[in-house]
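The other protein chains are all here in position, but one chain of the complex has been omitted.
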Amino acid sequence: MPNLLASRSALVATAIAVVVAALMAASGQKQALVIGVITGAGYGLVALGLVLIYKSSGVFNFAQGEFGTVAVYTLFRLHDKIGVPLLLAMLIGLAASMALALATERAVIRPLFDAPRVTLLVATAGVALLAISLELWLGEARLRFIQPALGRLDRISLFGVQVSDQRLLVLAALLMLAVLLGLFFSRTNLGLAILGVSQEPVATELMGISVRRLSSFTWALTGLLAGIAGMLTAPVVGSFGPGFLTFNALIPGFTAAVLGGMTSLPGAFVGGVIVGVAQSFAVSGFQDVPFLKEIPGPGAVMVFVILVVVLAIRPQGLLGKAS
Amino acid sequence: MSLEESVDAPPVVETEAPVAEPIVVEAAPSFRPGPAGWVARGLVMAAAAALVLLFPATRGNVDVHIYTQAVIFAIIGLSLNVLLGYTGQISLGHQAFVGVGAFTSAYMVTVHGQPFVAAVGMAMVVGAVQALLLGIVSLRITGLYFALVTLAYGTMAEESLFNIQKLTGGSAGQPAPKPAGFTTDLRYYYLCLAFLAVVVWVDWRLMKTKGGRALSAVRENPRVAATFGTDVKVYTLMAFVVAGVFAGLGGALLAHNDTFVVRDLFNFQLALVFVIMTVVGGLRNRTGVVIGSAFFALIGKLFDVLFENGLHIPGLKALPKEYAPIVIGPMLLLFTLTRHPGGVGQQVRPLQRWLRGGRFSFKNTHESEVRVSDVRA
Partner (left out) sequence: MRRRSAHVAVARGSAIALALLLAAACGQKAGVGDRAAAPSAADQAAAGAPVSQAGTPNGGETIDTSGGSGTAAPAAGSTGGASTGGASSTPATGGASPAARSSAGSAASGGSQGAAGGAGTANGGRTPTSAGGSSSGGAGNGGGTAAPAPVPGGAPAPAGPVDRTGVSDTKIRIGIHAPITGAAPFPQNAFDKGKDVYWKFLAEKGGIFGRNVEIVFRDDQFNPSRAVQVCREMVEQEKVFILLGAAGSEQITACARYANSMGVPYLSAGVNEDGLTGLRTYFATSQTYHQQHSALVSYITTKLKKTKLAIVLNNTPALNETQQSITKLAQAAGLNIVRQSRIGKNASDSELLSEANALRTSGAEVVYLLTSPVNFIKLATNGQAQAYSPIYMGPGITNGLNIVAEAGCPAIGPAKFFSPFPQLDVIDQLDPDYQKSYQKYNGGKGDDIGLAEWGLSKVIGSMLQAAGKDLSRQSFLTALESGKEFTTNVYPIVSYSGAVRFGAKSAHLLEADCNSRSFKTIAQFTTGF
C-alpha cells in the first residue's frame, strides 16, 4: 500500500499487537495468547469475506457464516456418511457454499440493489436464518463431532500449547488468502473492476464490463472464502451443529472487520487476530481478577466492548480510510 | 426503488402536519356507505371481536397459552415497530430487551417478593433505561453499524447477562408465577389483551404528538430535519424509550405466561423472528404488525392443525413445530422485501379502509418503504 497514512496505521496496529502480546506473555497468559491467535485466524478468514462484499457492494453480508456452515455439512455428509474421498468432498463443499452465495446474490441482492443497506442486512439475515432452519430440519439439531483429518496433533508446542497441523493450516490459509486477495484487488484488472463498480457503476458498465457478472463473481468468491473458513475451522473446534459458523464466528468476524477497517483486507487479517487474542485473554485472564471473574461469558463481553469502542472512537478502524 | 423516489419527489412540504399513515386518496371523496353497508361492517367487526375474545374461552389451557403468546408477540412487534418506524434504526438484538424485561419481572417477584404490578412496572423501567442507553449509542453510531452493535449486544446478553446466576437463576431459570386474580390461563389471556389494547392506544396517541409528527416528517423528507434541529435527537431518544417500555412489558408478560423464564429462549433466532414478524407485518402499520406477530406465534399450532386435517408433505411432519417459525419466517421475509414491502399491512389496507366507512377498493395500496438510516463513516 503506497499510501503513507495506511502504512503508518499498519505500524501502529502492529505496535499495539506486539505490546498486547508482550503483556499477555508477561502476565502468564501464554497459552491464551497462542489459543487466541489460532481462533483469531478463523475470525480473520470470515472477516475477509465480509470485507470483500462490503468493498464491492456496500452490503453487510449476514449470511457469511451460513455459507461456511453449508460447506461443512456437505463435507460431513459426503465424507463421513457416504465415504467420498476427503479432497473431493471438500471441493464439493466449496461448490455448495459458492452455490448458496450465488443464489443469494441472484434472489436477494439483485432485486434489492437500490434498497437501503439495512434492508439488505435484514435480507441476508433472513437468508442466514433460512439456512439454519434447513440445517435443523434436514440435518437434525444435534451436534456432530469430527476429528481433524490431518496428521499430527502435536506438531509444535508453543508455550505448552499443542498446536496441531490443522491449526497451523488455518493460520497458513489466512495468511495466504489475505496476501492473494490484497494482490488481486490492487494489481489485477478484475480486482480493480470490482472495486470500481462499487464507486462508479455506470462508468464501469460503459467500459464494457458487465456489472452483473462482476457481482456474481464477487459473491462466488466470498462463498469460496466462507467455505474455506468453515471447513478448516470445524475440525479445530471439534464439533459443529446448525448455525455453526454464524454462532461461533460471525460477530467476532464482523468485529474483526470493523476493527481492521471495513474497507481493508489486510485489516481483516489483523483485526481477526486481535479479536481472537483479546477474547481468549478475557476467557482465561478474567478468572484471576476478583471482580471480573464473576462475569459470565467474558469472551462475548470482550467482543462487544471492542466493537463499541472502535465504532465510537475510530469508526474507520485501524487500517481503513476515514470517509 | 422508484416508489421511494416518488414520495421524495414533491419538494413542497405539506402544510398540514403529516400523519404517519399515508393519506389515501379516495376515488370518490364524498362516499358514504348506506345502512346495509354499516351493518355489514359492524358484522365483520363483531366477528373479529368474537374471534379474539370469545373463541379462546372454548379452548383448553394449552391452546390459550399459545394465544396469549400471540398477544405478547404483538406487543413486542409493536415495540420493534416503534423503533423501526419512528427512528429508522433496526435492532437485531431485540430479544435482549425482551429478555431483560422478563428476567427483571421474574426477579422482582421471586427474589424480592414484589407484587405483579410492581414487577411489571420495574420491567418497563429497566427496558426503558436499556433502550435509552442504546439510543444514546445510536446518536453516534447509525445505520448498519448500529444494527451490528445491537446484534453484538444481543449475543452478549445471551451469553453473559442472562447467565448471571443471582439475577437470572443461571441455566435453571427463574420462576415467574402468574399474578393474583389472573391465575388461570384464560384470565391471563384477557389481561394481556388489555395490555395490548393499551399499547396500541399509546402508540396511536404518540403518533399524534409533536414529537411523533416531527419524527414522521424527518423520515418522509430528511431535508426537513434541519429545521427541527436538536429536538430530533430528543424525540429519537424518546422513541427509543417508548420501544424499550413496550419491550420490557412484553418480556414481563412473557415470563409470567410461561411461569418460568429461562435464558435459552432469548437466542439469536428469536431476535430474527421478531424482526421478521415486524417487517412481514408491515412497517408503521399497527394492524399489520399485530397480525404478523400473532401469525408467527401461532405457526406451530397452525401446522398441527393442518397435519391433523390431512396435509401431507414428505418430511415436513418430522419438523418439530418449534422450528416452524424459522423455516417459514425467512421465506416470508424475503418474499416481502422483494415483492411486497408493505407486508401484511399493505394487503389488509383495503379492508381497513372499508371498515372505516370507505369504499372497498384495491387502489392506492402501495406503502412507501420506510427509509432506514444509512451508513455513516
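Residue numbering begins at 1 within each chain, and the chains themselves are lettered A and B in the order written.
The rule is short, and it goes like this: a residue touches a chain if its C-beta (ideal position, glycine included) is under 8 Å from a C-beta of that chain, and two chains touch if they have at least 3 such contacts.
It should be emphasised that the depicted structure is a prediction, and the values quoted were computed from it without experimental measurement.
S.K.: From the list A:Ala21, A:Ala107 or A:Val237, which touches the chain that is not on show?
M.R.: Looking across A:Ala21, A:Ala107 or A:Val237, the contact with the absent chain belongs to A:Val237.
S.K.: Decide which residue listed in B:Val109, B:Leu215, B:Ala271 or B:Ile291 touches the omitted chain of the complex.
M.R.: Answer from the full complex: B:Val109 touches the omitted chain.
S.K.: Out of A:Thr74, A:Thr119, A:Asn248 or A:Ser264, point to the residue that touches the absent chain in the complete complex.
M.R.: Final answer for the missing-chain contact: A:Asn248.
S.K.: Since one chain has been left out of the picture, which residues of chain A touch it in the full complex?
M.R.: 31-32, 35, 39, 140-145, 153-154, 161-162, 164, 237-239, 248, 279-280, 283-284, 287, 296-297, 299-300
S.K.: Determine and list the chain B residues touching the chain excluded from the picture.
M.R.: Here the touching residues of chain B are 45, 49, 53-54, 57-62, 65, 109-115, 159, 163, 165, 169-178, 180-181, 183-187, 190, 193-194, 197, 256, 258-262, 264-265, 318, 320, 322, 355-357.
By definition in this document, only the chains that are shown with their structure count from here on.
S.K.: If you average the CA atoms of chain A and of chain B, how many Å lie between those two points?
M.R.: 33
S.K.: Show which residues of chain A lie in contact with chain B when the two form their complex.
M.R.: So the residues of chain A in touch with chain B come to 58, 60, 107-108, 111-112, 114-119, 121-123, 125-130, 132-134, 136-137, 141, 243, 246-247, 251, 254-255, 258, 294-301, 303-304, 307-308, 311-312, 315-316, 322-323.
S.K.: Once bound in the complex, which stretches of chain B touch chain A?
M.R.: Per the stated touch rule, the residues are 1, 90, 92, 137, 140-141, 143-145, 147-149, 151-153, 155-156, 158-160, 163-165, 268-269, 272, 275-276, 279, 315, 318-320, 323, 326-327, 329-331, 333-334, 337-338, 369, 371-377.
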